[in-house]
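A single protein chain has been omitted from the complex, and every remaining protein chain is retained in its original position.
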Amino acid sequence: MDSSVVLKEVELAPPAAPKVGRAKINWRTHFQQHWPLYVMLIPAIVSMILFRFYPMWGILFAFKKYSPVAGFAKSPWVGLKNFSRFFSSDYALPILRNTISIAVGKIVVGQIVAILFALFLNEVRSHFFKRTVQTMTTLAHFLSWIIIGGMMVQILSTKGAVNQIVTSFGLEPIRFLSDPAVFPWTLIGLETWKEFGWGAVIYLAALTNINPELYEAAAVDGADRFQRMRHITLPGIKTLIILMSCLSLGGILSAGFEQVLVLYNPVVYKTGDILDTYIYRVGLVGSGGMPDYSLGTAVGLLQGGVGFVLILVSYWLADKFANYRVF
Amino acid sequence: MHSSRLTRRQMLRAGVVASGATLVAACTPNVVKETVEVKQTVVVKEEVEVTSVVEKQVTTVVEKEVVVTATPGPGECEMDWTPTFPEPFKKYDPPVEVNIVLGERYDSLPENGPYNKYNNPMYNRILEHTDVRYMSKWEPAGDPAADSQKLNTAIASGDPPDMWQASGTFLQELIDFGALAEFKEIWEATASPLVKEKKGYPDHYAWKQVLQDGKLYGIPMQSGPADNDDIGFIRQDWLDKVGMKMPETIDDITEVARAWKKAGICEYGIAASKQLVTWMVDLAPVLGAYGHMPGAWVEDGAGGLTYDSLSDGVKQALAQIRSWYAEGLMDPDFITYDPYPGGYQSVSSEKCGIWFSPFWNYNIDLNVNEKIPEFLQVIMPYPKGPEGKQGRWATMSWGAPVIFRAGLDPVVIEALINNLNWQTEFHANWEKYQQYGAFDHDTAFLEGWDWAFDENCEVVIGPYPGTWHCVEFGWNNNPGYPSQQYDIYAPAFKWMNEPDKTKLNKAQRYLVSSKANQRSVEGFNYSYETQAVQIVNQFWGTPGPKMTERLPDLKTLEDTVFLNIIVGNDPIERFDEFVQEWKANGGDDITAEVSAWYRSINS
Partner (left out) sequence: MIAENSLGDRLFTIFLYLMMALLAFLCVAPFIHVISLSLSSNAAIKMGAVGLWPVDFHTQNYQFVLKEPQFMRSFGVSVVRVVFGVSAMLIMTIMTAYPLSRDSVPMFGRTPFKMIMLFSGMFGGGLIPTYMAMRSLHLTNNFLVLILPGALAVFSVILVMNFFRGIPVELTEAAELDGASHWDILFRIFLPVSLPVLATISLFSAVGHWNSWFDGVIYMDEIRMWPLQSYLYARVTSQMIQKSGTAAGGTAERMGQSFNELTPEGLSTAMILVATIPILLVYPFLQRYFVKGLTLGSVKG
């Protein structure tokens, strides 16, 4: 499941219950009364141990020069060499830069479009029309990039549908997939296209909660439609916007693996290669011969570690700025 | 740029007689570690005597293939040939079982038919004549990346198949860590004289990767020098339209493409894909016209090797391709195309009329003639560069060797070598055994499947040609020796040139009447005769530590720079910076490593 999507839903659950004062607990009676709470956690604990922690020794691969032939035990330890190899390669910096800028671009543009879309769709009175538009715009969210990618390569080609429109205005065709300067924007644009409808769902749900009397009062005061949107609707979802922005911080090192994989090519590596594609190329496919599993694991570990910290920070920020407790 | 080359056989396995060569994936099994490395390519060491299959111009006899839906009843027509099989080299009772990566051509098995992966004519033939029963360890996805991941995880968790293929560093590691069976004694005792001769044991260089310190760890699967190299093709009908003669130089090609474009015949002219040097619809012969080949290691004149991507010739070639691109003689989106289907389709959809592909692609027109009757594909000679040079990338002539896991029962290995003996005998003497399926897809030739009788009791194509022969692993149906293709095409050529076709039996007549088959022989012959223009990668050893560590990044750099120069994102001067960057970022170390290896094998 796409974690960022779920996170977007989180906010609609209410704020956390107040913390309970720390009274002295008689553990004996506590367990007698509350044992089901612990029993209920058993499946999750077993599942975590078997499927999460048991394979986690694989992280040690990052500190070895792993050969699938030798197996784990016989592969030599190399300390932090895999990490230093990554950072000393010419690719570390551009890849980090690309990853962060593409991810930030997707978050910012995606949020803005989703919010604007929600604001305007909220103005639509016809219930049927609203629902139809909503269904149509969320459709793409449910399809994987593997399926959409091939289609997009065609549509964005020099003679593709989009460029036919561009050239009909007498402009030069845009090289969406082969101009390094344009490519990140292509990624951002396509991601926004695919996800804005879905992103708007949460805002639309929140908008229905704004007190209608506010609008009426504003209308009486002579506020026009745009003024109402700006002064009532927008503030009504302000907290939500802050919250979503905070939470999206956790995804800043994931710029969309599948999307980039199906759309990029060597010409746009300079601006389009991201951490995930790098890990995939190095660690799973390998360039001519064997995949460098250890290097892939090391970079993946870095990504996971930083990602974990970022998520914790994002939860803290959400708590601080939107007064929302995720945990 | 040289990754994912497929051999003609893999293409043909999938195909049917005429449309076969458009197909890519193999009959699903195998594909383990099939990715070919840049560094491991051929060095043709011995003098090759070039004997042409076709001594004179092929005069083709085109007979329209007749489509039948109903065959005459049993007994009405008679086969005037008698297929036989070589004698088994040794019987095993019960048959030996071998676990391999074996899939089912589930998409092409006749609907609800009796056949499956353990019961089909090919499987049964192997079982019956060689007593080898292949078992499916798992079924492949048909996607090289996913399949090699699965194989790697299986090996890493100590559960490999009984036999598979591996090459390069991977092979070397398998050997070093004792993961492979050593079987020199069994091989010496079991392999037939014919197999040893055909595979050039033990002197052919392909054996050097598996024959180490007097021990034998694998059996190379070789191919011939003409089997997969590119040749040039051009649309003859378009040439005629603009009244131009066959281009001979790079400049001629420019002129022709320009004329086509001007006349509104096609959108671009010259076909390409995002890989400059690859297995299909690439630009290797254009680069070759400047005497150099990216990705190849060539002699530096001082006893060592140098990386040819850095040469000035490559820069000139890139400048030429760049000017084609800028002028619109190439598809502006070519860098988003894979060789197949993108590159191929730019030809089949009539966007381009000049392209480079292996000889087994000498049939794109046949595949589309029904829709585009005027499409006529002919061979275009290798274009000459400004200094009159010609060149093509010499494809690797030995594939990943077949290897056995350590601990495999020696009897199984012996049975598998006997299987190879039988397959080699079968293919090398297919004429004698009258097994006409060997021509097209190395398979059975069964009535009601591959062929049928028409109302005149002539042999015509059957309802399921090229399907259901599912057991493809290593040498099954493909013993993999350098002259194999030659052995198969020579008799076919003889029949083609037989003026009195009544002397041929019905099956032979059927084979030579196919235009696709005639093209195959003609194309093969051209490729075979022109092998002097090969630019051969002289490095074929196991990649050393520097190469393993640095080359992936450098390869990325090279691909990025070359394509960016071509599409005009970077100026041509970027090439000089690239050379410096390449050297400074470990390239010099790799060159030293490779040169040391070259000196060591030559001393």
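A and B label the chains in the order they appear, each numbered from 1.
Keep in mind that, in the parts below, contacts are C-beta pairs under 8 Å (C-beta built on N, C-alpha and C of every residue); 3 or more make two chains touch, one makes a residue touch a chain.
In this text the structure is predicted, and so the values were computed from the model without any measurement.
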item: Full-complex contact with the absent chain, from B:122, B:156, B:266 or B:492; value: B:156
item: Residue among A:88, A:168 or A:208 that touches the chain left out of view; value: A:208
item: From B:349, B:497 or B:580, residue that would touch the chain that is not displayed; value: B:349
item: Sites on chain B contacted by the missing partner chain, in the whole complex; value: 14-16, 18-19, 22-25, 28, 65, 67, 69, 103-104, 106-108, 111-112, 136-139, 141-144, 146, 149-150, 152-153, 156-157, 159, 340-341, 345, 348-349, 368, 370-371, 461, 463-467
item: Residues of chain A (touch criterion as defined above) contacting the omitted chain; value: 1-3, 5-7, 9-10, 12-17, 19-20, 22-23, 25, 27, 30, 34, 36-38, 40-41, 43-44, 47-48, 50-59, 61, 68, 117, 120-121, 123-125, 129, 131-140, 142-144, 146-148, 150-152, 155, 161, 193, 197, 201-202, 204-206, 208-209, 212, 215-216, 219, 224-225, 284, 293, 296-297, 300-301, 304, 307-308, 311, 326-327
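Rule of thumb we're sticking to: only the chains that are shown with their structure count from here on.
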item: Distance between chain centroids, defined by C-alpha means - chain A, chain B (Å); value: 43
item: Residues on chain A engaged by chain B in the complex (per definition of touch); value: 67-72, 74, 85, 89-91, 153, 157-159, 173, 175, 177-180, 265-267, 269-270, 281-282, 284-293
item: Chain A-touching residues of chain B, taken from the complex the two chains share; value: 2-3, 35-39, 145, 148-149, 152-153, 155-156, 158, 167-170, 173-174, 176-177, 179, 274, 331-333, 335-336, 543, 548-549, 551-553, 555-557, 559-560, 563-564, 567, 569, 585
